[in-house]
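Missing here: one protein chain of the complex. Every other protein chain is in place.
Naming follows writing order (A and B), and every chain is counted from residue 1.
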Amino acid sequence: MDDHPTVLQELRERFGAGAVSVQPTRDGVPTLWVSKELAPDVLRHLKAGVARPYRMLYDLTAIDERMRANRDGQPPSDFTVVYHLLSFDRNDDVRVKVALRGDSPSLRTITDVWPAADWYEREVFDMFGVRFEGHPRLRRILMPPTWVGHPLRKDHPARATEMGPFQLPDAKQDVEQEALQFRPEEWGMRRRSETADFLFLNLGPQHPGTHGVLRLILQLDGEEIVDMVPDIGYHHRGAEKMGERQTWHTYIPYTDRIDYLAGVMNNLPYVMAVEQLGGIDAPARAQTIRVMLCEIFRICSHLVWYGTFAQDIGALSPVFFMFNDRERALQIIECICGARMHPNWFRIGGVAQDLPRGWDKLVRDFLAYMPKRLVEYDRIVMKNRLFQARTRGVGAYTLDEAIEWGVTGPGLRACGFEWDFRKKRPYSGYDQFEFDIPTATHGDCYDRALVRIEEIRQSLRIIEQCVNHMPEGDYKSRHPLATPPLKERTMRDIETLITHFLGVSWGPVIPPGEGFAGIEAPKGNNGYYLVSDGSTWSYRTRIRTPSFPHLQMAPLICRGALIADVLAVLGSIDFVLADVDR
Amino acid sequence: MQEFVHFLQHDVLARISPPLGALPDQIVLLGAILVGAAPIVAFMAVIAMAWTYGERRIAGFIQARYGPNRVGPEGVLQPLADGIKLLAKEDIAPAGADRPLYELAPLLVFVGALLPFVALPFSEKWVISSMAAGVFYVLAFEAIEVIGIIMAGWAPNSKWSLYGGMRLAAQMVAYEIPMGLCLLTVVALAGTLNLGQICQMQGGAFGVGNWMVWPWVSPFATLAFFMFFVGGLAATKRAPFDLPEAESELVAGFHTEYSGIRFAFFFMAEYAAMYVVCAVATVCFLGGWHGPFREWLAPAAGAPTISDLLGKAVQVKTADGAWFVWANLWGALSVLGKWAFWKPMLYELLGAFYLIAKSFFLLFVMVWMRWTLPRIRIDQVIYMCLKVLLPFSLLCVLGAAAQTVFTDWNLLHWLLSAGK
Partner (left out) sequence: MSDFFQHFGQTVAFIAITAVVIGSALAATFAKSIVHASFALFFTLLGMAGYYFLLGADFLGITQVIIYVGGILVLLLFGVLLTSRSLDQLQIRSRASYIAASAVGLAVLAMLWKAIIRGPWQHVTPVVPQQTTQSLGRLLLTDYLLAFEFSSVTLLAALIGAAYIVRRREK
């Protein structure tokens, strides 16, 4: 590629040739195994020691390897902890894997290297029972504190029917009630300072301003936020566990529900990752349809954000206008996909159906309609003096903080950093389109809003190019693993019929391997890390969502602010609880 | 007050039946208060109901939707349906609530909203008590509402309510000062605290020439009017000052834990308070009951008053007995057929129409602002009060004082007379 030393060379140079072993993957991300003793040092070195460092902890997860058959050449391991780092300087990733043995494995925490590792390590602990030594507060994060077992372990049941009927005897209810008692110390908060007794305010899980079932524990001195601790998991539906139960094909509808405002945008990284594992190339028409639908959904998502953000600030009317416009966009989606919020439209190897007749007129009407509306919204929202007074300088973070905490998407670009997967690592044919990456400078609520609104305009540009240059051809690949296969030859030759039958009844068998695909979703980088064990379902499905790290960062920017600012910050982060909890 | 009682005793009751005229003052006054309070409560309730409907229809219009349009023609009966619903709803109190205070708070708020109506004129003659310190009185009795709301914030034992109550207390106490100073500007110009007198002097050309709000009358009053309106928004906790009940932050603020009819009290009190602020602004700045064409109906000097008419119609004074009572009643009713009776009546009615129409326009602006503007933050609320409104309202008071000392309360008059 270029004459820089590879990351493997750099690490072997520093830690010795035997310390690092390599595993080939389908996505081409260098995947390095290190011992658990060495792991924190290796990660620290990668973050700060190497030239052009890996500054962002992009993802941290684990794999229960105990049932996995195809592990050719990998070190023996019961539980593998996977660190996914991202280097902006190299525009490259590295994956560091640590093998752990035994039933209650443990390793050193890296919260001292990346503060953002806090929630990720808690999630791995919660889901796999891997202990992180030295972690400040290693408690369950997604599951309730009284939960027994670690759900993503292979021996944990996935279905309710495997767990016996639910019962709530008095004794159990008492235990559950006791677990709900709020004790500030457990959340790392003090009850009083030298000058004041703090007031603790439970914002949520049912609250009009949190956009879903999120609980924020506010430690208040008057109206000032001393500290804030988000309590998540109320929206956890075990999406990753479902991935190990559904076939590759039948999991697609589940992805729709991750960021439920972004619809097909969730299908894309999943099918991209599966296609990567299966070696399938989606045809150009399918790719362009995907891009167009994704951009329409980006607009939908941003419109919902725009309206609700204005409402969080206290302007009650914009949300009606924006939902109205979103309705128009969803009508296009409905005409093409048949569904609105959860279209479930992308397929392994393409999309479900070709575009309907007259689709281009619908889209062109929308393209003609939308820009004028945006100008008006600028007038009633962004240029409003009170709105600016509420958002300018509020909830600001620097670029360094953003990278440190794993912020991607508009939140990162609002700090003035031009980083967009669509440009930096073009997928699905984005390199064929002309569009700009909007950025802003201050990284405050107002700038995040500015970036998103400009993104709507850029999305309109992309959609227009899709309409004008929609390629002819197949809407789905002719690869045998494309599911379900193109129907035209099914009734003619027996081979296709059998493939079709197997693909529908069992699902496609994806060859063993690992792969990651990430895209630029409306809220940030959304990615699927899939492990195939050569079967009809995924061995491990890891969903890297943007909202998770973004919400983790919220306390940092809320401290010292007022209650009203918290709502402004939450609105400007633009998270979806389903995207946080999965 | 005494005059009014006197009028009732001698001009109304005694003419209907002499023994009625001998009723003691206190009884007459008590009766008048009871009979008079009913229309006020009714008026307040009608205003509140009309504006809950109006607010929702205007909001619907602004937000490109319909709003309530099902109950009755165009949905005008919606407030009635809501009222029945609120009455029929279960009255829920939180378990940890301070019951006596919890139940007292909505009543206090309601009473607090009702009291200013005593001094508020509806038209030139239609005012319950034309008290000398009317401006001062209206301001003072808003305080009772504040206490009620703080009570409502405390009593349910909910942190959301408490925050709402605290924000409101901070906000209302702060904004009372610039609001008072803005009214003081008018008082300095008018030279009286009596709302009726302040209003009376603002007639001028075509009934609109001398409104205080015009810059040619006094630029200080113009500025004071806008600041008073802003202060009024804050005092009635309307957007952008709706922090005490900020939905996206405090759920519903001080009335989070109230339901049913108790909630309705808060609701009615809010609209009543809005009307009071708008009516005071109208009386003090927008010429109150003055308006075009009203002079045509003005009673000529020496024209018979309603009281005179009654006196003429009711001739029998000395005779006693039930028969005469009926005869006198008939005489009193026959007055209704005379133009001389209707002319002053229409004069008052037109005044009331102007006053209420102008107040309703201001109310409309309040509603319009609520559905347009975002909410500001508590520190910005206080900043706005102490560092913007307060200095400028002080400037207005000083300016108005200087104006009255050196020129005239009406600059235009002074300029015109200086030319002569």
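For the reader, a short list of remarks on this structure follows.
The rule is simple: a residue touches a chain if its C-beta (ideal position, glycine included) is under 8 Å from a C-beta of that chain, and two chains touch if they have at least 3 such contacts.
Predicted model, so just to flag it, every value in this text is computed and none were measured.
Touch with the chain omitted from the figure is made, among B:M44, B:I58, B:V127 or B:I144, by B:I144. Check B:M44, B:A97, B:L114 or B:M131 against the missing chain and you find that the one touching it is B:M131. Seen across the whole complex, the unshown chain contacts chain B at 2, 22, 24-27, 29, 98, 101, 131-133, 136-137, 139-144, 146-147, 150-151, 153-154, 162, 165-166, 169-170, 172-173, 176, 193.
Heads up, the rule we're going with is that only the chains that are shown with their structure count from here on.
Taking each chain's centre as the mean of its C-alpha atoms, chain A lies 56 Å from chain B. Listing the residues of chain B that touch chain A in their complex gives 59, 62-65, 159, 163, 239-240, 242-243, 246-251, 370-380.
Touching chain B in their complex are the following residues of chain A: 199, 201, 207-209, 223, 310-317, 320-321, 324, 380, 384, 386-387, 389-390, 562-565, 567.
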